[in-house]
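What you see is the complex with one protein chain gone and the rest in place.
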Amino acid sequence: MTSDIAASSAAAATARTDALLQVNDLVKTFPIRGGIIPRTVGKVHAVSGVSFDLAAGQTLGLVGESGCGKSTTGRAILQLHRPTSGSVVFDGHELTTMRTRALRRVRRDMQIVFQDPYASLNPRWPVNDIVAEPYLIHGIGSDRRDVQHRVDTLLALVGLNPEHRNRYPHEFSGGQRQRIGIARALALEPKLIVLDEPVSALDVSVQAGVVNLLEELQERLGLAYLFVAHDLSVIRHICDRVAVMYLGKIVEIGDRDGIYTRPTHPYTQSLLSAVPLPDPKAERQRRRIVLTGDVPSPVSPPSGCRFRTRCWKAQDICATEEPALLAHGPGTRSACHFPDTS
Amino acid sequence: MADVTKSSAPAGAAANLVASGYSGLAPGEFGTGAMTTGARTQWQTVLRRFRRHRAAMISVGLFVLLVLVAIVLPWFYSYDHTYTGGDSFEEPTAAHILGTDQLGRDMVALILRGTQYSLLISIVVGVMATVIGVSLGALSGYLGGVIDTLVNRVVDLFLILPLVAVAGILVHAFAGSWYVVALVLGLFSWMTVARINRGETLSLAQREFVEAARALGAGTPRIVFRHILPNLTGIITVNATLAVATAVLAEAALSFIGLGVQPPDTSLGLIIQQNYAQFGGARWWLFWPPFLTIVAISLCINFIGDGLRDAFDPRQTRVRA
Partner (left out) sequence: MTRRELAQEKLTQEKLAPHELLRVAGLSVQFRTEDGVVHAVRDVSYSLGRGEVLGVVGESGSGKSVSSMAILGLLPGTARITGSISFNGAELVGAPDTALRKIRGNDIAMIFQDPMTSLNPVYTVGWQLAEAYRVHHRVSRRAAWSQAVQALELVGIPQPDRRARQYPHEFSGGMRQRVVIAMAVINDPMLIIADEPTTALDVTVQAQILDTLRRIRDETRAGIMLITHDLGVVAGMADRVQVMYGGTIVETGGVDEVFELPRMPYTVGLMGSIPHAGQVGRRLTPIPGTPPSLVHLPQGCTFSPRCPLAAPQCVVAEPALVEGGSAGHAVRCVRWAELAGMSDPQRLFLRSETGAGTSA
């Protein structure tokens, strides 16, 4: 280990001790079964060594395009997919080695809101039951009226009319359904909520309402968010820190301003340059970085730096040596042999 | 249809809206507009669609009539199925509306009795097929792994076993009462139901609301019984109906080859078996009435099943806007 790496990880280590969530070298691979006799013929390397911290009350954005592993990371942290290796320390508990029963207790403190407002609610349950379910599973609430009262409070908290509690999901709009999902996630008063593309499936004018709600709730309740998304504009708006993922690895991580104004990794730069702005004059003057080639398959990721097949700076060393996540600029760390430090 | 001018609301109404604080921002007020039309449970929607299916509605009416007649009429009818007082092969007259058979039994009484048994057997088979099929299917679909493999092999085994041979053995061993026939048929009709439910469960288990329940800490029983099963009611209902329809004909077939219901019990299949020589013969009243009754029952149940299937899953083209 060079002294740089030692120094940065030492600094990182001291900062980590009081973080709410500490993820260390998280790996998740999915086996591909094939052949006449069922055996594993290959592996999908969805997440290949992801590490980050999240402090209470903060928002960390996980950005990347499809196939980068961000959704899998979120689910692996919550143990919805059991990680292949690595450590997830939440509120002082190591989750990867916990058994199901102990995990049930911890699940009260970490929840998830899904992307699809149509599929994340059971279509046969009235809204009241959907939001009350967490209480029933964990035996909270003294009696039916108490649970009812809690449900009504939650519905009002997310901006819905409690009188609609006996209606079914299909009678609500997409934005309202997403609010129901948020109410359900809040029931157990969690400390951490993983938001898996919570607004991508909503109309633009509705997205803003849900984003505002999330911000308000964070302020009021001191929630920590892991915000997984591909929409860079929304991420910029709501996140304190951002991690950019590519093919299962974090290529750049840092505070929001650093990432958006002074990115050092070529992928981050091309991602930012590809986002269309709602400003015709600015769009016309833009010089876009257009990447060549396709995203490689996560079944056989490139050796060394995974981004090298599409990178305009790629050299021999990029194929032989995998770059480490180092601080190349103020506020961000990136994994590149030729970062842009201008 | 050029200009869209809505019928002008009376000026007072608009003023009232503004007076009541309507500036376009009253949240709850637009809430009702945002909801899709009407608060309807799934059953209400299904019933409404079912009512539009003409063949199904007619079939429901006919079937209910048939069942009522089969159950109620014997109480009032002059003869019962054990009566053998008539002359052999009497033609239809006022005394015996559908004539008598070789033993002098009144055909109407026989058919009524036979219908009762046929329906009884078919419904029992339908229930058995549904209960066994849904339990095995849902469990294997959700749990996967070893259990899934095991159940699949059992399904394969039952598919291989020849129904007729097994029926023959069991009927001989247990004297062919109606419940033996029901049992045999039930044991051989759950496999399709199991496969269908397994497939549907597999796809439901991938849905995000199941994942959400797991994230909340729900255990397997809760997920299977409270989340997955309610979403299976559509196909369960349709398949149960079709299972009954199949059972009616299967029982008739078994009885026809002598491996079904044995005397003294009776069923429509048995009546046909006793009189099939009359097909095309002079004594039409011995064959055609029971035969047509079976056809009617089977068609009715099939149409009802069709109607249910369309009602649960209408193939409407959704308009993308």
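All chains are identified by letter, namely A and B, in their written order; residue positions are counted from 1 within each chain.
FYI, contacts are C-beta pairs under 8 Å (C-beta built on N, C-alpha and C of every residue); 3 or more make two chains touch, one makes a residue touch a chain.
The structure presented is a predicted model; accordingly, all values stated were derived computationally and were not measured.
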| item | value |
| --- | --- |
| Residue among A:Ile77, A:Val147, A:Leu160 or A:Cys305 touching the omitted chain | A:Leu160 |
| Sole contact to the chain not displayed, among A:Val41, A:Ala102 or A:Val275 | A:Val275 |
| Residue touching the undisplayed chain, where the options are A:Leu21, A:Val194 or A:Val234 | A:Val234 |
| Residue numbers in subunit A that touch the chain omitted from display | 65-66, 156-161, 173, 175-176, 203-213, 215-216, 230, 232-234, 236-238, 260, 270-271, 273-284, 286, 288, 290-291, 294-295 |
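As a convention for this text, only the chains that are shown with their structure count from here on.
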| item | value |
| --- | --- |
| Interchain centroid distance [CA atoms averaged], subunit A/subunit B, Å | 47 |
| In the complex, subunit B residues that touch subunit A | 27-28, 31, 34-36, 39-42, 207-209, 211-218, 222, 227, 230-231, 233 |
| Touching residues (chain side subunit A, partner subunit B) in the complex | 78, 80, 103-104, 107-108, 111-112, 114-116, 119-125, 133-134, 137-138, 159, 161, 164, 166-168, 170-173, 176, 181, 184, 188 |
